[in-house]
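Removed from the display is one protein chain of the complex; every other protein chain stays in position.
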Amino acid sequence: MILHKEEWKSIFNSGCAVLIDQAEMLSKIDAEIGDGDHGVTIKRIAETIKSAVDKWHDDSTLKNFLENLAGQVMGVAGGSASPLWGSFLEGMAQALEDQQEIDEELFKNLFAKGLEAMYEITPARLGDKTMMDALIPAVETIKTSEIDIKGMLQAAAKAAQEGADKTAHYQARYGRAKNLKERSIGHKDPGAVSMALFFTGLSQGINKL
Amino acid sequence: MILHKEEWKSIFNSGCAVLIDQAEMLSKIDAEIGDGDHGVTIKRIAETIKSAVDKWHDDSTLKNFLENLAGQVMGVAGGSASPLWGSFLEGMAQALEDQQEIDEELFKNLFAKGLEAMYEITPARLGDKTMMDALIPAVETIKTSEIDIKGMLQAAAKAAQEGADKTAHYQARYGRAKNLKERSIGHKDPGAVSMALFFTGLSQGINKL
Amino acid sequence: MKMKKFINDPNNLTQELLEGLALSNQDIIELTENNLVVNKKLKVAERVTLVTLGGTGHEPALSGFVGEGMVDISVPGDIFAAPGPQKCLEAIKMADRGKGVLFVVLNHAGDMLTGNITMKAAEKEGLNVIKVVTQEDVANAPREKAHDRRGLVGCVPLYKIAGAAAQAGKSLQEVADIAQRFADNMATLAVAARGATHPATGDMISVLGEDEIEIGMGQHGEGGGGRTKMKSADEVAVLMIEALLQDLNIKSGEKLMLIINGSGSTTLMEQLIVFRKAYKYLEEKGIEVVASAVNEILTVQEAAGFQMFIARMDDELLKYWQAPCRTPYFVR
Partner (left out) sequence: MKMKKFINDPNNLTQELLEGLALSNQDIIELTENNLVVNKKLKVAERVTLVTLGGTGHEPALSGFVGEGMVDISVPGDIFAAPGPQKCLEAIKMADRGKGVLFVVLNHAGDMLTGNITMKAAEKEGLNVIKVVTQEDVANAPREKAHDRRGLVGCVPLYKIAGAAAQAGKSLQEVADIAQRFADNMATLAVAARGATHPATGDMISVLGEDEIEIGMGQHGEGGGGRTKMKSADEVAVLMIEALLQDLNIKSGEKLMLIINGSGSTTLMEQLIVFRKAYKYLEEKGIEVVASAVNEILTVQEAAGFQMFIARMDDELLKYWQAPCRTPYFVR
């Protein structure tokens, strides 16, 4: 399976649609251990991605597209989610040159580089109760997968979802929830939940192709 | 009838006792058309007078006593009542030289000079809904009276009381209540009420001699 | 709203806050034994000096503006209450450096009585004092009845201008004339959104409905203007600036000072938003803002709301407004 531009577009759009749909829920769970605005920020990010997808010129490469998008996402006013998501997208762009078609190998590399960029920007790792708890398992699943892109995304979504669920048991070590100390236990991390939703959306998008 | 120092003392103390007794009520009626502190200020003034009476040295004249007292009353932190009462006392002092005994004539003059000092310090006159509505009739009664000091004070207390009662029908033209415009009608002026109470107290004091 | 303040014995509020002011500004002011707040450089001043009086509880006003180029001595009363005339007289004597004293009084009942008694006594003693009264609240009386108008934030820019004129070596009569000219050309309107609690009693000073504001509210929560439903910042700003312009009959081409003074809990964010609208409105009308301030200058505890102040400016007034000064809460 090889992804072309048009396919990328609809996969991204599907990921964003799920986030926009669940924005209110995300703010609600952020209100429990954060400041209640995660849905607002995620919605802005998703809308930024959608509108960039719509305006994606024919002559611009995926690398160009991701680089510009990363910048726009980082500029989204709001919470910590913007620089984190922007860094992820920027990392992805670094896996590319001017390829217009993405095969399995490049697909794995895209996500791996995205995660690397996150590692550079945040010290949070598995168990710290952040979006990394969804992202790391998702990307690791993709990296080690032997099946096609569709299968990869399906497995990644499942892994991300499981990772997000587990955050309920953790005490937050980064982000606002950290200040609550033990009180943060018992609530899922909103950033992990939204990250898992995004992978679910991507996977739904590829299924519809 | 002639008043000596010891008699002055007990008359003043009696006036103050009534004010201290009614302080809470005075604050309550001030809360309706003013800022609710008239009782607090009046109580401080009364206590200032009482403690000056207690400390009145044998070798100091009534003039001295009143002059010092006027200064102390003016310095009482609080509302408008302090400079007004202080001015009245200062005016009284101006009627005196070094007399130690007060006869009817001097008694009349004392209050007349007190009122004159008030006229200089405030433009408020009868009907303006201030303490002047009690003070003016009281002093006028004393000035025109042909009976003894005891009778004067009794008549003055009655006149002051009537004057204070009438303030309920007036619209305030001075003091805080002025800003309420028509809304001030229907409430008695706290400063007039306290002034009337003071004369009542003085009169009670002289009765007990 | 229940009072929730960081205070100790309510009887010591004034004493303690003045101590804090003096301790945090030891290079600028000193506190005398009987609580006069004195410009440390007064001792060496060879000029007309400034004395003012007024209740506390309105910080930074009034004592926060004592220092070179503004007030030389402030005579603080207790919370919201005028001090006695003796203390004022004492302050005037202490302030007099041989060139006379300008005595600034805000038009509030207690302050005015104290001011008048003080002036009588000063005259008796042959002191060289001129009194200037600030009365610029357009809400509670028309301009023809200026003596009924309350003194609001306008006293503070007046201190600045008169203080600078004094520093420039003007005579007492000249300083008084300049101050009076400024006073005659100023206008303030206040709006309240939520009342304050009295720090000594804990009581609410005034109560407004959850969705109400009152334009024309006085310093201590006494009503005056009308109550209306909460409006947008821009609507309120336009309502207020229009009333002020009309009061002073300001025309296109004139130059103004524009001040937004926060009452206590209205944020600087809001004050800046309101300032912006008033400024733009004036710009559209061809009226130039040549001097401005946006800050908490004269507050009423934690009241929500603000005062909008304008004054007609000329080159001389502007020069004095811009002159250097150094006080705890106004430095230039």
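Some observations on this one:
For clarity, chains are labelled A, B and C in written order, and residue numbers in each chain start from 1.
In the analysis below, a residue touches a chain if its C-beta (ideal position, glycine included) is under 8 Å from a C-beta of that chain, and two chains touch if they have at least 3 such contacts.
On a predicted model such as this, the values are computed, not experimentally measured, just so you know.
In the full assembly, the chain not pictured is in contact with A, C, by the touch criterion defined above.
Residue in contact with the omitted chain (choice from C:20, C:142, C:169 or C:286): C:20. Across A:76, A:93 or A:132, the single residue that touches the chain missing here is A:76. Along subunit C, the points of touch with the absent chain fall at residues 1-2, 4-8, 13, 16-21, 23-24, 56-57, 59-60, 64, 193-194, 199, 210-211, 213, 230, 232-234, 236, 264-276, 279-280, 289, 292-296, 299, 301-302, 304, 306, 329, 331-332. Summarising the interface, subunit A meets the missing chain with residues 35-37, 71, 74-80, 82-84, 86-87, 120-122, 174-176, 178-180, 183.
FYI, only the chains that are shown with their structure count from here on.
When every chain is reduced to the mean of its CA atoms, the largest separation from subunit B belongs to A. Computed centre separation for the pair subunit B/subunit C is 33 angstrom, with centres defined by C-alpha atoms.
Annotation: 56 Å between the Cα-based centres of subunit A and subunit C. The centroid of the Cα atoms in subunit A and the matching centroid in subunit B are 81 Å apart. Residues of subunit A found to touch two or more other chains are absent. Annotation for subunit C: no residues touch two or more other chains.
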